[in-house]
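Note that this complex is displayed minus one protein chain, with the remaining chains in position.
First chain written, first letter: the chains are A, B, C, D and E, and each begins at residue 1.
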Amino acid sequence: KPRYNSDIYKVANIPGVSIGLAWTYVGGDILFMETSLSDGKGELKLTGNLGNVMKESAVTALSYLQTNAKKMAIDAKLFEKKNIHVHVPEGAVPKDGPSAGITIMTSIASALTGKRVKPYLAMTGEITLRGQVLPVGGIKEKVLAARRAGLKEIVLCWQNERDIKEIEPAFIKGLTFHYVKTMQQVLDIALG
Amino acid sequence: KPRYNSDIYKVANIPGVSIGLAWTYVGGDILFMETSLSDGKGELKLTGNLGNVMKESAVTALSYLQTNAKKMAIDAKLFEKKNIHVHVPEGAVPKDGPSAGITIMTSIASALTGKRVKPYLAMTGEITLRGQVLPVGGIKEKVLAARRAGLKEIVLCWQNERDIKEIEPAFIKGLTFHYVKTMQQVLDIALG
Amino acid sequence: KPRYNSDIYKVANIPGVSIGLAWTYVGGDILFMETSLSDGKGELKLTGNLGNVMKESAVTALSYLQTNAKKMAIDAKLFEKKNIHVHVPEGAVPKDGPSAGITIMTSIASALTGKRVKPYLAMTGEITLRGQVLPVGGIKEKVLAARRAGLKEIVLCWQNERDIKEIEPAFIKGLTFHYVKTMQQVLDIALG
Amino acid sequence: KPRYNSDIYKVANIPGVSIGLAWTYVGGDILFMETSLSDGKGELKLTGNLGNVMKESAVTALSYLQTNAKKMAIDAKLFEKKNIHVHVPEGAVPKDGPSAGITIMTSIASALTGKRVKPYLAMTGEITLRGQVLPVGGIKEKVLAARRAGLKEIVLCWQNERDIKEIEPAFIKGLTFHYVKTMQQVLDIALG
Amino acid sequence: KPRYNSDIYKVANIPGVSIGLAWTYVGGDILFMETSLSDGKGELKLTGNLGNVMKESAVTALSYLQTNAKKMAIDAKLFEKKNIHVHVPEGAVPKDGPSAGITIMTSIASALTGKRVKPYLAMTGEITLRGQVLPVGGIKEKVLAARRAGLKEIVLCWQNERDIKEIEPAFIKGLTFHYVKTMQQVLDIALG
Partner (left out) sequence: KPRYNSDIYKVANIPGVSIGLAWTYVGGDILFMETSLSDGKGELKLTGNLGNVMKESAVTALSYLQTNAKKMAIDAKLFEKKNIHVHVPEGAVPKDGPSAGITIMTSIASALTGKRVKPYLAMTGEITLRGQVLPVGGIKEKVLAARRAGLKEIVLCWQNERDIKEIEPAFIKGLTFHYVKTMQQVLDIALG
């Protein structure tokens, strides 16, 4: 299995790439989210064996960024002139659920602004259309997967703090947690 | 589970957000309905793991507001120049049924007029294309969920008044009920 | 359950609303059919948890009215400038079958001409593209439901007259029946 | 059940209406095929609870008539300026199979030329894109249904003649059979 | 069952008609493939109860002919000005699989060039986008069906020659076989 070592990091370190934490049938895992832009008419393409709920997260993320483009310093014309493609390797693994919401939004925002996501940063949380971050499940398994992969910081909803408190401290030594309430806070941390 | 405390309230207090009462497989619950506008060609986007009947409620709500735009003080050009996105967190929970009709219509009307929904107000009821409000089921469970969440006023169809009369008064102490016949009355209460 | 009392009547008494008789899994029932127009490009929207056969009835009704617009005193430009939305409450009840045909056509014709449907009038019958009315089933249960709801006149296919003859006269006292062969006769009675 | 008596005949006697013979789950039956034109962009609408094979017959019929418009004395501009709606009552009965092909093509040709179909004439047979008529099954049941309905002439593929020979002559007394090889022959008989 | 006697031949002998060999649930059979052109915008219509793999063969055939139009002496403007309809009677029989590929391509090429397919010629083989012909199964049953129908020449992939060698010579007396590697060779034989 690929790991987020410094080798992979060099390749991943381009705008449009963010790292999420998922709870798949094999347990906690990290998921790269990749967004690229190409000339087009504002179409959203979604690939990577995604279920309907995860696809809806991407639609919601895009609407939020379009509605709040000015506040996010995103050029509003991009939504009309570019196609936006979000891909989540690895294609053999079916993926679903709302917990990738903030990671997908960060990936898209990174591609649209051209700013790279902070390295060694992962995240998990549901987004809402009004910009709130909602808590998600499977926190322990996700955090352990992040640590195994060599990641260093994790963004979570403030309501997931209690889940972190229940993990044996030795298991999460060296990890920094960011507890957030809004999508704006996620982007402040991720895109600086 | 998230609760409608004053903390959440501050975040939610923007145009386009209304609060519905639902009867899910875990019992009564509150549902935020979020509508945002972005530049577009009048497309309606619906996300949040919604079933077909709930999606049809949103289509019906939009038709009603478009047909009656003048009466509602809505700029009719918005229906051609904006895409309208209605999202209902939480994505992990499948949602269906007609009872979210008046809440979705209120959410859309709030976004289109820029008026915020009255705080601490929830609602449940089916809409019709001619503007009537129809009664719905699960009233007791929905009302108790509203109270647990700290809400204070509830809008219902006048034909659901008998369901409120059957609830032990102590359980609904402090709640104000508004019984309505038409969608116009809902909007008068919600958007003032 | 809602009843067609004078209170509901006042609300329902606008162009685009007609009353059908249906045979649902709970027995005979009345169904309101609602049509509204909004600016658009001639799209037909159908909501209300309708099955494919009932949806096809609406498509057939619309074609008939468009082809015969001049004879019906309908402005032919409306079919290009307006979207036509037909909604059948109550969303929680699945509805299907061809028997709502003449009721849907009456609802659309009422919306397109701006003429209100005659009050206390219900109807049931299949339409054809050439304007004939065909007989339908479940007549006894439908007629009894109409009477329970306080309706006074019922439009039926002439071939359903034998079904009325088989009902105990006391059960249908006070009801007036109109037996028709063509859609033109239905509209003459309903829109006067 | 409706019968093709002289009363129905008066209503049916307009361009666009032809009569087919079908083999449904209740045995042989007659099926009216109705085509109407309305202003549009050449869209084909198909209603009447039709299965995929019967829908494909209609698509094939339309292609044949469009490709051979000149030979059929059809104004080729109609295919671009009109929507063509083919409806087959009765909506409660599912219908499928290729045997309605020549009847649908006759119905469309009648609507496009404005010529009425010869009265008391029924037909059954599969069409091909090159204009051949192919044999179909269920001939005995179909022919008996035609006679019960009071019809007088029947168009069939020449390869179905052997099926007619096997029917007891007394059962088909008074019926005239036309055996054809091509769609052109069908239209010569039906539209004269 | 229809047979390819000289009577049918006269009707079939128009551009756009080719004869394939299929292996259906009733054993080997011949299949007519019919292509017609009508004014349009380059749409491909496929009818005849075809499965997805057979539909994909038609899409592939069309791409090949469009990409290689000049080499095939096909007017490239036809792909934009005409709709292309491929129909395979008999509609009651489901058809699928890749083996009709070269027959469909021949049918389309015949319609586009206006050249008739050589009479008494049948074929079976999968096509590729680069113009190769691939071997297919069921050769013995297909060849016997061709002979029963009175056909005289058969085009096959060179890799199917071994299948012909295994058939008792008396069974295929009088048949001529053409073994090909490319689609170009098929068209040289069929459209000469």
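Rule of thumb we're sticking to: contacts are C-beta pairs under 8 Å (C-beta built on N, C-alpha and C of every residue); 3 or more make two chains touch, one makes a residue touch a chain.
Everything numeric here is computed off the predicted structure, so don't read it as measured data.
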*Looking at the whole complex, which of A:G48, A:P98 or A:G131 touches the chain that is not displayed?*
A:G48
*Which of E:E34, E:E90 or E:E126 touches the chain that is not shown?*
E:E126
*Considering the entire assembly, which residues of chain E contact the chain that has been omitted?*
52-53, 56-57, 59-60, 63-64, 66-67, 76, 79-80, 97-98, 101, 126, 128-132, 134-135, 137, 159, 181-182
*In the whole complex, what residues of chain A lie against the chain that is missing from view?*
2, 8, 11-12, 14, 16-17, 32, 34-39, 45, 47-49, 83, 85, 87, 89-92
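What we mean here is this: only the chains that are shown with their structure count from here on.
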*Could you tell me the distance, in whole angstrom, between the mean C-alpha positions of chain A and chain C?*
51
*Scan chain B for residues touching two or more other chains and write them down.*
none
